[in-house]
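Sharing a structure, written as structure tokens. Questions coming.
All protein chains but one are shown in place.
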Amino acid sequence: MALKNRIGNIFSLTSFGESHGPAIGGVIDGMPAGVKIDFEQLKHEMARRRPGQGSVTSSRKELDEVEFLSGIMDGVTLGTPIGFIIRNKDQRPEDYEQLKNVYRPSHADYTFQAKYGLRDYRGGGRASARETAARMVAGALAKQVLEKMDITISAQSTVNVAEVPQGDTCGGVVQCVVSGVPVGLGEPVFGKLSAQLAGAMMSIPAAKGFEIGLGFDFVNHFGSEVLDKFIFKEGRITTSTNFSGGIQGGISNGSDICFKVAFKPVATLMQEVEGIDHDGNTVVIKPKGRHDSCVVPRAIPIVEAMAAIVILDNVLINRASRL
Amino acid sequence: MALKNRIGNIFSLTSFGESHGPAIGGVIDGMPAGVKIDFEQLKHEMARRRPGQGSVTSSRKELDEVEFLSGIMDGVTLGTPIGFIIRNKDQRPEDYEQLKNVYRPSHADYTFQAKYGLRDYRGGGRASARETAARMVAGALAKQVLEKMDITISAQSTVNVAEVPQGDTCGGVVQCVVSGVPVGLGEPVFGKLSAQLAGAMMSIPAAKGFEIGLGFDFVNHFGSEVLDKFIFKEGRITTSTNFSGGIQGGISNGSDICFKVAFKPVATLMQEVEGIDHDGNTVVIKPKGRHDSCVVPRAIPIVEAMAAIVILDNVLINRASRL
Amino acid sequence: MALKNRIGNIFSLTSFGESHGPAIGGVIDGMPAGVKIDFEQLKHEMARRRPGQGSVTSSRKELDEVEFLSGIMDGVTLGTPIGFIIRNKDQRPEDYEQLKNVYRPSHADYTFQAKYGLRDYRGGGRASARETAARMVAGALAKQVLEKMDITISAQSTVNVAEVPQGDTCGGVVQCVVSGVPVGLGEPVFGKLSAQLAGAMMSIPAAKGFEIGLGFDFVNHFGSEVLDKFIFKEGRITTSTNFSGGIQGGISNGSDICFKVAFKPVATLMQEVEGIDHDGNTVVIKPKGRHDSCVVPRAIPIVEAMAAIVILDNVLINRASRL
Partner (left out) sequence: MALKNRIGNIFSLTSFGESHGPAIGGVIDGMPAGVKIDFEQLKHEMARRRPGQGSVTSSRKELDEVEFLSGIMDGVTLGTPIGFIIRNKDQRPEDYEQLKNVYRPSHADYTFQAKYGLRDYRGGGRASARETAARMVAGALAKQVLEKMDITISAQSTVNVAEVPQGDTCGGVVQCVVSGVPVGLGEPVFGKLSAQLAGAMMSIPAAKGFEIGLGFDFVNHFGSEVLDKFIFKEGRITTSTNFSGGIQGGISNGSDICFKVAFKPVATLMQEVEGIDHDGNTVVIKPKGRHDSCVVPRAIPIVEAMAAIVILDNVLINRASRL
């Protein structure tokens, strides 16, 4: 279930925060009680998302220090909601003053303004990728629960970022594998695991495509070529191939869940581009601030985080499947 | 919001029904009051999904007669829930007796059995594409509301179905365009319109991929090549290109919403295939019954129906965006 | 969670149906798989709600034959949604023709008309107590699951119905006890078990009050008089009194859950009353049709049904409370 700024049913994240406001944060509700949190591992996860760690990413120094405000006592989860905030530091609102009345191409400036009648124009406001730091926190905690169940999540990029011309940007594809998933996760017909994953992934900023297993490549094959034949191995039923990507009929089949997410190129170029103001006049926008030239390196941990949120939620929901 | 067999927030469908049970059906909740229903148009929509209309689709004669049980009086919606059923006819359960203890490859037999401990093995049960008839009803009604708002939805297939060898199957891609969408639909950050569409489409049986605008092709372009430049035209702001597919930051921008859905080949072949029984023994499954060789022609109206459900729900939610 | 015509989170009922339409019914989603249904017991429960069984209740012969359409195979639940309908029989729409443009006092005629712009005026339409038959079905199935867990629900009336003057009506109080509830049900702070029960009970037609434990009588006691002292008995912690009604801090404490629901008198009198038409003219309404003089005898099984729905939902949700 995703409704406005909330995702998840039993285990859920409700997030908040604009890029250049005082803080971002969220509430993680439904975290099972009794989970010992590894804060060092959390920091490590947060650092993976931080800009400025590669040649193609922004040099903004976001420290992403997470302050937990509730739901954890002596490092152990209480079963109550976990509120947390991350202060926004290193803000340079003056970088954005020129954008106050301007809609940048392929940004959310215009749509936010049209929907709400006003917007926080500083650094993208709510539409900034800054909000994904809150996803990271929930995802990192979910991951720690999943690891205790021997479920692991690992994503990697397929983009070649070395070739981006200076001042331009690129997109890319992140592929993700979830291993150790028990058979039976997913809630047909509208809460199919593949549908939930798709919805979660497509909610990530700049995500424009999702596919599972062979995905769009299925169209190039006949049915007889891509059936996942069952085999009996090590005392249990499995398949010899995994064209389906680990999900059949919307329910996990015990094989690795394999999916890909496509991201469009970063819309903020470090070169002059044309925007429009709200009166319809063309405006030349000069590059300012600090921006990634490719979102994909930072998208990798975010994809993992969203996968962890969805999988943990479904592990908990699935406890109610049988008497 | 999708939770088990429910999709939608303000306008929602809760569906039920196994392929070879007495009936399928659903409850449409949140349909605005005062909508005059065109039942002929509904029949026309239902007929589009019916098998047996093309050389590549099943010859099963599903009449799909929808019986409305509530929520409509004198042809006008009351604002109360619309209950409806479609009787299952032309059932041949004996076709499926051989499958009672067998898991067919790339079907949901095994995952349903593993999740619930039992399953309706006749014709796929709940996992059958039969359930999509209920989606068609909700979608057809939603479409009629949207048409009054000059929002139209049109999908088409890109598969070449002529080439499928006799007894084999194929998948394909359905592309869909939603025109006339007002600026402002979609609820960031988790209820982005693109995320909701992805979740809805990926809940369709056999759907394995979703992309919006350029989608996966974005990876082949630099940012400077795929910015949707704003222009001022006929008194309003629009864009000269539509690489984004009509959605920016998860909110519709007034351009056509363009997306594609990939479907895997039909998993039921009209040739012998190998399955497995629950003891792990390999079983040869002989072709029986009536099955499509390509799901895509029938998927076209289903994609439209799901789009209509999502768009109408968001039209209604968006009424609350401003004071 | 209650949203329009849906109640429940993991175990939920979505209901539909007008009093004099073709049928009422619903979808029960989230019923655990593997539950053997006792249809005789279901019939018995349905009969308890049926009008015409006492001197003070309507003589309308509703047979309330439930037709299950899905989710059950060979008498066992599949884990998939259970669709069901109950045909409306013995309809006499001509009884209601005089009410087409009239708003009866203390009925929902006016509010439905004002909210939706039109209404089904025949027999109360969606506002009729007829819709509670769908609640009975879901409640009866939930009860059967709860009984396997040794949780039992029993309600009784405190009204003295013998004294109602001929042609007049009365209300009453139903008190309900849920026994065998495990410690730990309820989801603070907004999903407290007492809050969920209150919301469920107050959704029953004519319900106007809810209290748990001492309820409103708490105001007549000092704190020192109404503390539920803990005792250690038969190897476990319990309390010597139960002023709280079995719930502390919104979570069940293992004692009996005891609550009461107040119902107003039936608003349809068997004597002339004054209504108003939509132009504001006073209209004399003559008694017609068949109506209960007291809703309470029929409310008893409905209170039990709603309790069963809430308790089962919380049993399932609570499975996710701990790692």
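The letters A, B and C name the chains in turn, as written, and every chain counts its residues from 1.
Keep in mind that, in the parts below, a residue touches a chain if its C-beta (ideal position, glycine included) is under 8 Å from a C-beta of that chain, and two chains touch if they have at least 3 such contacts.
Since we're looking at a predicted model, the values are computed, not measured.
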Option touching the unshown chain, where A:50, A:107 or A:126 are the choices: A:126
Residues from chain C at the interface with the omitted partner, ascending: 1-7, 9, 15, 103, 105-108, 110-112, 114-117, 126-127, 131, 158-159, 164-165, 168-173, 183-184, 186-192, 194-203, 205, 207-216, 218-219, 221-224, 226-232, 237, 239, 243-245, 247-254, 262-267, 269, 271, 273-276, 278, 280-282, 318, 321-322
Chain not shown, touching residues in chain B: 9-11, 30, 32-35, 79-80, 145, 148, 188, 316-317, 319-323
Hidden partner chain, residues of chain A it touches: 3-6, 12, 14-18, 21-27, 29-30, 33-34, 67-71, 73, 76, 78-83, 85, 115-120, 125-126
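The rule is simple: only the chains that are shown with their structure count from here on.
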Angle (degrees, nearest 5) of the CA superposition of chain A onto chain B: 180
Per-chain CA centroid nearest to the all-protein CA mean: B
Distance from the mean Cα position of chain C to that of chain A, given in whole angstrom: 42
Mean-CA-position distance for chain B and chain A (Å): 25
Approximate Å spacing (C-alpha centroids) for the pair chain B, chain C: 35
Residue numbers of chain C (touch at least two other chains): 30, 33-34, 79-80
